[in-house]
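Heads up, one of the protein chains got dropped from this complex, but the rest are sitting where they should.
Up next, chain A:
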Amino acid sequence: MSTGSLLLWVVLPYACAVVFIVGHIWRYRFDKFGWTTRSSQTYESRLLRWGSPMFHLGILMVIAGHVVGLLIPREWLYAIGIDEHMYHLGATWLGTAAAILTLAGLAILIYRRRTVGPVFVATTPMDKVMYVFLGAALFFGTLATLVYQVFGSGYSYRESISPWIRQMIIFQPHPEMMEQVPIFFQLHVITASLLFALWPFTRLVHVFSAPIPYLFRPYIVYRSRDESRGAGARPVRRGWDPITTPPDNRGRRRR
């Protein structure tokens, strides 16, 4: 086991995971105001109408697929009657559909970002970096599938990448499992790790606010001034000035 392999398959993923977790906690504590989809629909909705649902449906399917393929050991699937053949069919067909939706959606979204004036102006540098890594992770993932699964003889990542991930999760890393993995899968893993490190600092934080509780709450929300000191404003944490207009003496309020 070389140092390079240790760095790539143990240190980097763990570092990214730490940044991902600590980053989210930090951002949630100090920058709730920045925690938003920053929707650009008021500028343009004709392209978004297609691009956004396509991309989102696709990516949610992709995420579901990754959970099934990576995190759930195949013995468990066998136990509920999903054998190798069924899994393969599902992974290939659903996977292809998801990939097409995601990539087409992403293409529309990026095209829109670039060509629609107001959307382009409202695109932050962080958005651009995010799109590079998001695009790269999706690109290598699709490429690997195309090269090895669809046109190649098939590569059984459930015997190498999946156990590697699960071993990482239980803190018993086995970097050697990744060493023989084909290059595009390796690149996919690396770009995805970097994307996770970026995640908390981009608009992607909105994923963790998926409004599922909406389904279970009453329609009208009442809130008392007393409940949360003031008109619902949460106390400001020390060390972080809320975003306000300049002559401001509220930023130093402590609690």
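Here are some notes:
Basically, contacts are C-beta pairs under 8 Å (C-beta built on N, C-alpha and C of every residue); 3 or more make two chains touch, one makes a residue touch a chain; residues count from 1.
By definition in this document, contacts and distances are computed from a predicted model.
One chain of the assembly is not displayed; among "2Fe-2S ferredoxin", "ABC-type polar-amino-acid transporter", "Cytochrome c oxidase subunit 1" or "Nitrate reductase beta subunit", its UniProt protein name is "Nitrate reductase beta subunit". Within chain A, the residues in touch with the undisplayed chain are 32-33, 35-45, 48-49, 52-53, 55-57, 117-118, 121-122, 203, 206, 209, 211, 213-215, 217, 219-226, 229-234, 238-239, 243, 245, 249-255.
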